[in-house]
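With one protein chain held back, the other chains of the complex are shown just where they sit.
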Amino acid sequence: MYISGIGIVFTRGRGIDSFEKALKEGWIEPSRTGSIPAYRVGQETLTDASLTKKMRRADRFSRMAVLSAVDACRDSGINVNERAELGIVLATAFGPHATTFSFIDDILDYGDTNVSPTKFSNSVHNAAASYVSAILENRGPTVTITQFKFAFQNALILAGSWIAEGRCDHVLCGCADELGTVMEYACKMKLNIAKEGKINPFAFSDTPVSVPGEGSVFIMLSKEKGLNNYGKATETSFPRNITGNPDLFVIDADGMSANETGYRDIIDYGSLIAGYSPVFGSMLTGSAFNFAAAALMLKNQIAYNCVFQDNPFGAKLCDETSAKNLNEIYCIKICRPEIKTIIKLQK
Amino acid sequence: MKAVISGIGIISAAGFNLEQNLEALKNGKRNGGPVSAFSTILPYPVFEVNSLPEKCAEEGMRTRSLAFTALNEALDDAGLQAPLSGFRTGVCIGTTVASQLNDISFYTAFRKSGNADLKPVNLFLKGNLAESVACSLNASGPSVTVVNACSSGTDAIGIALSWLKTGLCDIAIAGGADEINRVPLCGFGSLGILSNSLCAPFDKNRSGLNLGEGAGILIIEREDFYIKRCGKPSLYLSGYGSFADAYHLTAPRPDGTGLESAIRKALSDAGVLQADICFVNAHGTGTLDNDKVEGSVLSRVFGNKIKFLSTKGYTGHTLGGAGGIEAVYTAAALKEGWIPSNAGFECKDDNIPITPVTENTDIKGSFALSTSLAFGGNNSAIVIERA
Partner (left out) sequence: MESKEKNLAEIRKLLKELLVENLSLEDIRPEDIKDDEVLFGDGLGLDSLDAVEIVVLLQRNFGLEVKDMKQGREIFYSVDTLARYIYVNKKTT
């Protein structure tokens, strides 16, 4: 399937142009407003005068999803509301958890009979996709899924099935996750937070460090090549071993799994290696952001510089932003050496 | 490619296996009553599962325990045993509660001191339904927990069908599971759609829904794969349709066009006509809006003689579990040749052109439809076929 549009909301703003700029700029200091350093999405990013009325009730989680979905549509140039053949798949690890806790605040503060129905409605995982379909006026199938390990990969597989069986001509396939205060606490307790704010994706460590992030990415996937085209997503699978020789590996190492030593294996393939978690932060759904980076590189035929502190295993890293002949990119996520996924992208 | 339903399993307030469930439905037994799982001042009756089989009961993971109970029955029924690592197996299960980190005592402690025991968080991270089922079965295919609110179970089954059709797996475990939990009880209460008495789907005097809990799981296989494994199939999953209302966060589109499109798509996906459908297992929650919209859509699509019912009078609304549970009932009814009476119905509503079945009714025919309408405007339907 063809990648015909990308929308993104992340710590440095909104839109594929902001993302491209961030990839070129490289690392910046995370925000330190909460209990841990993190790549948070600013409130100013989440307002949009043209959508004020339609988003009036939407919480942060839904706003991130709506804005990235709307942008992916615009980027694709596809006129959505004229066709019902558009599907929507939203994947998330934690859903609108901040709203769930805000609703529990209501229960604790006002009692079981006196709680906000709007907060409850927003706390349901598929509220965000519901705002997206209502705002795009799209009547096609709309599904929200949740996974911890491979949320985005499974969303891509579903999008591929829908297109393959003719259920849809296009699928808006995306991820969203937010970083509320409870999640910050869980991250602080369960992860090795990089105190100096630097994720180190190529350390391939058994005690990797992370800087949590939040945001949303939507990819417009199309059966036919569209007006805008980033390239093709040809396969998403869970292989035992990785075979093939891409021009570039993009890896999801970001400190969210307990052990990143599994990535050491790909050094031997001799292909160039990249990974952009330091640009958007550590997230279980970070794969979607790296996928967006890979698609952008295919379209622009430019490899972006990776941010890293050290390279103890001498991996062949993409250490400068430069024009490159990129025909094939593999996006890799390895949770444990035996549990891995590969997304193959082609020019 | 056809998809065979090779095994079904269920647990609900009506019973902890299929036999008990069908017995309760046959006898019109309704096990609704006050909440016992937690204390609340809310007066709404619920449909709770009284006892979980011991081998499946895990503390703090009720939805998962319910799912595993139904899963084990379904695997037995299909003649399968874990691990399923020798096959390409996908797992697709719907839920609402199990997807949310919503432990009230954990949050109370966190709110007070900024510190809290992480045990509920750790259980939550272990408890993603599809991931944990896939892990326990050693399933190597796609795995997805569907969180489409009240249509999650039906959508999960539809997604499994897409996977099988496109050759992503040979076997799919699909369905839904949910538990009675204080957070959604308060939430549905605040929306003003819970009934103070046992629900009365499609009745003139209906006053809302009752929450319920349970799980319904289907084992679905590619026909060629199943025939090699077992021989002649008896049930098929033949079609799925899903359309969005694109209308409102909580209210269904009054003209019902989203549901109508979903039903028509499910029929065409199955390659059948309206006249081929011998009964409809409706969503029928017992709320004013749902039953009115659904009743008029069913009459529009199938005419005024269609046999239909809601089984929520026996199970309550099990949210993410509903699509799974109702698919199991639909499959069992086709196999057995009868449908139960629509519990709770007494008086015809002038705003709904059709009347549900009011007694245990024999059915003749090969195809049946099960529908789900959700929060957020999702409408989904599946077609099941008796071979």
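Think of it as A and B in the order they're written, each chain with its own count starting at 1.
Here is the rule we go by: contacts are C-beta pairs under 8 Å (C-beta built on N, C-alpha and C of every residue); 3 or more make two chains touch, one makes a residue touch a chain.
Treat the numbers as computed from the prediction; the structure is a model and nothing was measured.
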Task: Contact residue for the chain not shown (choose from B:34, B:167, B:192 or B:271) - done: B:192
Open item on the list: Looking at the full complex, which residue from A:80, A:115 or A:334 touches the chain that isn't shown here?
Closed with: A:115
Open item on the list: Give me the subunit B residues in contact with the hidden chain, please.
Closed with: 190-192, 248-251
Task: Interface with the undisplayed chain - residues on subunit A - done: 52-53, 56-57, 110, 113-118, 121
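What we mean here is this: only the chains that are shown with their structure count from here on.
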Open item on the list: Taking the touch rule as given, give the residues of subunit A at its contact with subunit B in the complex, in rising order.
Closed with: 57, 84, 88, 92, 94-95, 97, 100-101, 103-108, 111-113, 115-117, 120-127, 129-131, 133-134, 136-149, 154, 157-158, 160-162, 164-165, 167, 182, 185-186, 189-190, 238
Task: Footprint of subunit A on subunit B - complex, ascending - done: 40-42, 96, 99-102, 104, 107-108, 110-111, 114, 116, 118, 121, 125, 128, 130-131, 140-149, 155, 159, 162-163, 165-166, 168, 182-192, 242-250, 257-258, 261, 374-378
